[in-house]
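Every protein chain except one is present and positioned as in the full complex.
First chain written, first letter: the chains are A, B and C, and each begins at residue 1.
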């Protein structure tokens, strides 16, 4: 009997089958029961309707470290019929695609409204199969198709022997439909009961007293929140004093724009849906010029279109936080698939050379903490601060204590923003050349703080110049800020284990958790490794990293891209050879990818391992579109 | 007596004083006399009117290698009066700025229309000073202000004891004003004579029989052309079969657009002045899709704005030549000053990873030869080919034999462009996965060649997919083209001298000539160095470069940027430490910068030398504007 | 292939093995069918047609049709089309894009292409939202709604027809995917027009725009009166104002004015076409 430890895959036809509603209800209930989850909308295609979607939900008594591999304990298939748009039936996708990944002795639950499926091969592996005519029950018996997924949820609760008295479920329904919702609440409870009934019939018919899995509520230590990386980032930004946000809709960054549109007004701020990519960043620069902590968010294509404005931020010294929720490129690429392909662009894009800071979050928690840090750094160094996440992180939800968020807030302190009192004396110079390279900023509207700001080369007063010494002085002043940053603010990579004499395996961004998972597995197999995770990528902290890397036996970099972008930076800065484990097939790293990759590098002597299976995952090809 | 070897500086108020007319007439005449020149519009500011401009003209019996240092033999100051827009007089700029750089025993010629200048300090250095009221003569005596610079030219001819019978000069005038121009030709001849007269009066008054400089005509071996990098590049493109060119005006690339607008129609082609940066590149991609060899040209800011389209070219596999005539960045920076700040952008800009080729020309000749190569490479590899030059190269003119251009043409061969005959069989697949990574192209309008092209990830038929194995196969196919390129087409850096045991000094782009100059000087001083010059920068030919660099005692990279961008690539690819000589003050490298830099690196053990004098060059500050 | 009768070529789905991924009832189905009918009636061969798709649900249409297709960046369709048409005037070039793609990020091209007037036809599949990114307001959002006050964040919509005319488009029409017979006629007309043709097609987004539904459009669309003369610009302006006053949306050709343009033949692309180049005109400048 497997207690409080189960991984589900829920699949169906995008938009139509409401895949997320199931993981959503179950996820929330499980968290309220004091258990922990990882949940994500992973499988969606970048069309609105009709493609196959599948979402993992990992449940644990202790917080699950990562999504692990592509296998699942329980597979739920929501498709029920023929897609009216096509002669080809999508409605067996979920079982066809993911059935092979269900563990022996696992569970398969599917909607049998139109017909049952031949699942002999699954049963042969001891998998318990439950055909459930959920849609039929909803339509015929309950006369409300919408509740079909509640029927499924009811079945799931039974399979997991969870919340059998519906205490949590009713509470959830009340929270959702409120007082006046009595009738619809009862309908949903009834739907759940019908689903449960079918499951119980099948169990008795097969003489199964249980199904091998069980969820037991545990005492809860205060309110918990189920949030994804985008939510955490948004909250961090609000706490950090961000009061202007602009973005042009794009997957997977749109959610941040929606968060800001929803919340900023409460806090006196404004969010702007740009009419194009450049209007967004330019408006944000204008707001920042006016003194507001500002940010923009986009993904690959939208970042590429803003490159010229990074230079403006850098040369005019107008602070800006630039969020890039990376997705699979290049060009339109695969908009709903994750990748880490934008690091070198963040570091080197744009003509000429500007000071810039590049950060990348590795977990939902880091999305929150680094967001707060990003705004402080932008303010202090008056330059663009790139904040990289990726689709896995942006959409991946986990539960965290509400108290954790409040505990990690800190009061906003605007660095070097001059007030009228500071400007009493005459002759304020916006670009005053200082030791640290940082020139105190004034904002328009403050007497005595008048400035002339320009993206052309300028002197201390901001007047345009091409005088060679003035050019050199101003160029060097700007770049000196990065020396100051390396002295005062950069953070070294996080080190897990001792690097001495063992392979050092390096990651950045969302590969952090699979990497730590892999470290545990490798150690269990007797292969010790040191895991290194970067959040502060540029300017590169050579002085901190190089000595560290020299202590290991090998330097192995794990990245979700084709060339190994962090690996390239490490070689350039540290002059140390790197080996690489690379994945760029649009799927996140699985623990096994890294474990296998490290073995190949160590024992087969490869220099680069490219992971990702060669056999097509899909039985039916679909046509996800560019967005 | 200095024969056939002289360097002039001609300065004046931009637009108003017609600085270029003087260097232009003299340059053309000198070339027709069988001598050789280097001439450039160097000093102009990026405002149209009123700033100080100064243009060097180097004359030699053999082709001068480079512009050398900032010193000159003869200084010509064309300013004549007070700038009506300002209380401050610009009209002594040229002497104030450049007088100090005139060699002892040199010559200073200036317009004394309003007043003479105190030049005691110059005379003390044995410099012969000639006040010439050129404008007065033109206005009062000849009643035509326009001929004031002809008066100056006449004076110069005398000072150089050149073309005393005006044979070449009359020929030039006839070529310019043709038959019906008799009257104006005579006017100009008279103007020249008056200038000459004044010079002769001053010479006799001082008892100077000559002025220490002399130009003697030499036998000429056929027609020669006086062209700059932009001209050579344009001719190369036309010969290479480029028939569509688009650009949005920007310094210093506009001249290429003007060249194409003027010439392409003769050859059945079209040039498009885009209404913005992206319209230009998108139209060029559309034309290339339709089968035409196409190019776009711009400079820093205009390249940054096109970044997203590079990805389109890369993923759709639509060939495009992208010309970047680099100028000083970042952002608007210093539009009329040279820099090499765009290398890393060319190599890494854009989200995700695409195949791309980066070339950089080092001389006017290379602008021509590499342009031809660039179009062949774009055609063969169906990817963006970046072609880097910089302002020094774009505007710098030199004389070359017309025969050289014709000799270096070759017939255009379109690589892998399918015709109807090749498409008889059914099922053409635009993105057929091949060994080389190259998939034969069809163009719209050819029966049997129908294609579906997309910037989203796709399968062999061009249909959108996110199927992991298909994604990997297509991604790897694209990248494989760069392996093929490294096998079949990459060129190693040009090596001057033996690298064994000596410092290897590396350059790319327009630093080539000062670098070779510096090598000669260092050797003369007993310090041998090996000079290396890159034209093929990316994909980086590690296999050819690394072994070479390992043979030297030091690796020193000379670049016109702040960080050392090629140096970074070398470290990343070769894992060899580099030292750097960097200049980013908006002035080109002088031979002495490199000679001094190498010494410091070798004897003071510095790792980075930043050259460029710290004392302001300008006496009066001007306000060059962003363009 | 070249021998097949066009009729078959356009009726069949270019990608039979693929499911069409539009929501059931999406207006774009109507556009797809009308377009197939129009291309068939025009008797065009697929290899002579280039369909440049925008990025959005609508842009997918290029892959559901036969003919060459290009799909680049969001908002770029018209500029790619311009270049392709300038390079090869023998091609039939169409841009098929959404209202967001054309009028939000793509406005930088729309305005200038109207001025340039290439012989390209644009069909805007206008649904008032960004469908593919889940329903945010597009620049045409708000049609038929009454707004009390606007903010910088939430501006009034722009009318594609007036904008096109103001910018110099030489053919401007409006259609409704709920009236496929009429759209077919309009598409044929647009392709035949020897200049830049803008067709604003109301193509409802049944998932994210519940306001501008089929029913809503049916209540508001109205064909331009017969005998209306689209070649008179002020009449066109008059028509638009009249319909506005009556709260109606005109269907039909609103404006047409053939502009005199210098003809140009296909640019040289084949080796033999590029073989002979007389350098003199270039050289003589530098002698």
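Some points to look at:
Rule of thumb we're sticking to: a residue touches a chain if its C-beta (ideal position, glycine included) is under 8 Å from a C-beta of that chain, and two chains touch if they have at least 3 such contacts.
Please read all numbers here as calculations on a predicted model, not as lab measurements.
Shown chains touched by the hidden one, complex as a whole: A, B, C. Interface note for the absent chain: among A:35, A:345, A:446 or A:582, the touching residue is A:446. When the omitted chain is restored, the residue from B:228, B:251 or B:572 that touches it is B:251. Here one chain is not drawn; of C:47, C:62, C:116 or C:256, the residue touching it is C:116.
Contact between chain C and the absent chain runs through residues 82, 85-86, 104-105, 107-108, 111-112, 115-118, 139, 148-153, 155-159, 162-163, 166-168, 234, 237, 241, 259-262, 264.
Considering the complete assembly, chain B touches the hidden chain via residues 15, 45-51, 83-86, 88, 90, 248-251, 254, 261, 270-273, 275-277, 301, 331-332, 620-627. Panel shows chain A; residues 223-227, 231, 234-235, 238-239, 241, 243-244, 246, 263, 266-270, 272, 275-276, 278-279, 282-294, 308-309, 311-312, 316, 402, 405-406, 409, 411-414, 417, 419, 426, 443-456, 462-464 of it touch the chain omitted from the view.
Here is the rule we go by: only the chains that are shown with their structure count from here on.
Separating the CA-averaged centres of chain B and chain C is a span of 43 Å. For the pair chain A and chain C, the distance between C-alpha centroids works out to 37 Å. Chain B has its Cα centroid 46 Å from the Cα centroid of chain A. Those residues of chain C in touch with two or more other chains are numbered 15, 18, 63, 71-73, 108. Among all residues of chain A, those that touch two or more other chains are 45, 301, 331-332, 621, 623-626.
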